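Removed: one protein chain of the complex. Kept in place: all other protein chains.
Naming follows writing order (A, B and C), and every chain is counted from residue 1.
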Amino acid sequence: MRTIVTVQERVAETPSTVTLRFPYAPAAAPGQFVMVWIPGDDELPMSLSYTEGASKGITVKAMGGTSRNVQRIETGTRLGIRGPYGNQFDPSPKRILIVAGGSGAAVLAPGAERAIAGGAKVTVALGATTEAELLFRERFATMGAAVEVTTDDGSAGARGYVTVVVEPLLATHAFDAVWSCGPEIMMRKVALLARARGVASYGSVERQMKCALGMCDACALGPFHVCVEGPVFSTEKLLELPEFGAFKRDPAGRRVRL
Amino acid sequence: MRTIVTVQERVAETPSTVTLRFPYAPAAAPGQFVMVWIPGDDELPMSLSYTEGASKGITVKAMGGTSRNVQRIETGTRLGIRGPYGNQFDPSPKRILIVAGGSGAAVLAPGAERAIAGGAKVTVALGATTEAELLFRERFATMGAAVEVTTDDGSAGARGYVTVVVEPLLATHAFDAVWSCGPEIMMRKVALLARARGVASYGSVERQMKCALGMCDACALGPFHVCVEGPVFSTEKLLELPEFGAFKRDPAGRRVRL
Amino acid sequence: MAELSVRCAGIALRNPLLLASGIWGESGESLVGAWKAGAGGVITKSIGSFPRPGYPNPTIESYDRWGMLNAMGLPNPGIEEYPQEIAIALGAGATVIGSVFGGDAAEFANLAAAMAKTGVCAIELNLSCPHAQGYGSEIGSDPTQVEEIVRAVTRAVPLPVIAKITPNATDPAGLAAAAERGGAAAVSAINTLRALAIDVELRRPVLSHRLGGLSGPAIKPIGLACVWQIRERVRIPIIGVGGIASGRDVLEYLMAGASAVEIGTQVAFEGIGAFGRIGRELSELLESLGFARASDATGAAHSATS
Partner (left out) sequence: MAELSVRCAGIALRNPLLLASGIWGESGESLVGAWKAGAGGVITKSIGSFPRPGYPNPTIESYDRWGMLNAMGLPNPGIEEYPQEIAIALGAGATVIGSVFGGDAAEFANLAAAMAKTGVCAIELNLSCPHAQGYGSEIGSDPTQVEEIVRAVTRAVPLPVIAKITPNATDPAGLAAAAERGGAAAVSAINTLRALAIDVELRRPVLSHRLGGLSGPAIKPIGLACVWQIRERVRIPIIGVGGIASGRDVLEYLMAGASAVEIGTQVAFEGIGAFGRIGRELSELLESLGFARASDATGAAHSATS
């Protein structure tokens, strides 16, 4: 079920984030993810940061052991890929506000590209800890999105969490949809802001993944399995779940605070 | 892999032969056979004596235990059918001599029908021990074949084995093909007569069958497996095999004289 | 429509289709989901004494629609935290069977006692996971240990005890007989078969644990043989497991001797809707074959005159 691919291109996007490109033929849609096997290490769910054509890509932020090891992967390395799995962002709305925190931009960039190609007007609120960590700032600008930047340390754009620019954007512009991906506390905040303005809102969430086939229950989120019914959910549905922005499950299935 | 069918029609063809008709959808060609499971008893290879449409049929002569039990099967009885298996008679020749001994007529009748429907002229040499045992005499006549009859006891037609009429027929008529089915000694004789006249000749042979899938070797005949490459062979090929008309294998795989 | 409700091991089931352990069984909400989708009862993930993260990924290899290989490594939140999940399932009215795994009779008995307090209606003992050192089939393939463990558990809990039998043994029916002697109310068979996949490009086993367990349609003929042989050896009810993907498969298990069945891998291939579809197929098939009740089919193939 896995295809062994060879990394053909490696881009250090930020000090803590790397993009790996590899040939992988199966059709994919923005929002979908693949299971990436790093032989001898682990297999991780990764959204496709490049979904079009035969050269797919993933963009990995160093979090723990494996994602840190991924930073050292060079071209020529072989990976096992299965998928794509999960659902996608609907690219049909004409005015889209994208809110990306941390590695969230990896998940949202291909959707933004497809929406713009379809004639949508896209605004991106892009947040990071510091300027050097702003992911895909260039890519969003090049594709024709309007980009508003925030950094925790104020080294670029507005100082503070990305939500500081979301509220004014929602207040001053009309949007048909909000897409968000990043820390769940942030996504929850964005979901509430969108709801207050009556704008349809979708978020891509992360949970433990093992099978990615809707079987093992590792990714259970309320009544949903993120690997099949997600990772993209209407935030109206997410806001109904007590665990959204509050807790996830660890690999043993224990509920742990986010 | 088996379909359970219900016997819908039962025709006592001769004192020792019965035809069972049942609905069985898979397409079949004259010459092909099915494996017929008589629950609680055995599973036997049986040529389809009716190949057209959804109502297939087999015609079974009482030989030993199981085929004798088959004579008592009534309508409503359930059988397990798999197949059809094997190859077929090529119905394209325009002048065909059919030589049928014993239950061989069961194998040959549907091919005769298809050939006549395709415009061929068919002559049938039909042999049996005694008049009452002449199988499908009516059916051959009705379909428009010229029928020449022989019986061992002279109760109908020429007295003797069916070969007594084959030689004169070959001498006086032009044929593009000879088809034969019956005791192998008879088929061997027919094959030699056809070869002497330079007429293409095909025979349907019987061997032990277990898997009918070309695996178990029960039906081995020289380099061939009758279940896959047969049961219809060019008699030129058969005449090359020392066992044709001489010996077969028993269920244990021992060579036994025919 | 044929009557699908059955009694098995003293438990009343609204239909004979149970959610197999390890599928959708880690979270209470998922158990509820399976119940709402039509399962006759739900079996929890196998729970141990302590939280276990399971093995690293890859933990799964899938073969089209005919098989699945897994070595999850018995991930579970541990018996202390897990009862909150059961409470959610019971709150929704589900019939819940609690599965536990331990390393010896005492651990099994302790776990079962704790599990019994949660309100489950029966306990299933995982004596059969093929890929966990010191657990599962390592102890479950020894009839003496099976008998001892089952006896310890039946003494410790007032609930029906179901022993889940491994097929990775010379004589699975002998293991079922040992469970019966130990006082089991029923046996379930089978768990997965020890299996392996190798990635030839990478020259290594696919699963991080290397060896895993094969499930799905590929093992149905093997599960049927185990149930058949167990039926010829024991009198307690049998729950058939392994490769069920259709109502016809369920009926094969019933006729081989099962009173109920568990369904696992098909959920990965089809989603939880499998329960509703298979239940409908079973009902129609029973009806068309002249069975008024699912329970009438149990063991039917054993009485066929040869």
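Observations on the model:
As a convention for this text, contacts are C-beta pairs under 8 Å (C-beta built on N, C-alpha and C of every residue); 3 or more make two chains touch, one makes a residue touch a chain.
Since this is a predicted model, take the numbers as computed values, not measurements.
Touch with the chain omitted from the figure is made, among C:Ala156, C:Leu251, C:Ile278 or C:Ala294, by C:Leu251. Contact residues of chain C toward the unshown chain are 63, 66-67, 69, 141, 168-170, 193-198, 200-205, 208, 210-211, 214, 217-219, 221-222, 224-225, 228-229, 248, 251-252, 255-256, 285, 289, 300-301, 303-304, 306. Interface residues of chain B with the unshown chain, by the touch rule above, are 1-2, 4, 35, 37, 39-44, 78, 80, 209-218, 220, 222-223, 225, 228, 249-255.
Quick note on the criterion: only the chains that are shown with their structure count from here on.
Relative to chain C, the most remote chain by averaged C-alpha coordinates is B. Centres computed as Cα averages put chain B at a distance of 51 Å from chain C. Annotation: 69 Å between the Cα-based centres of chain A and chain B.
Shared interface positions of chain B, defined as residues touching 2 or more other chains, are absent.
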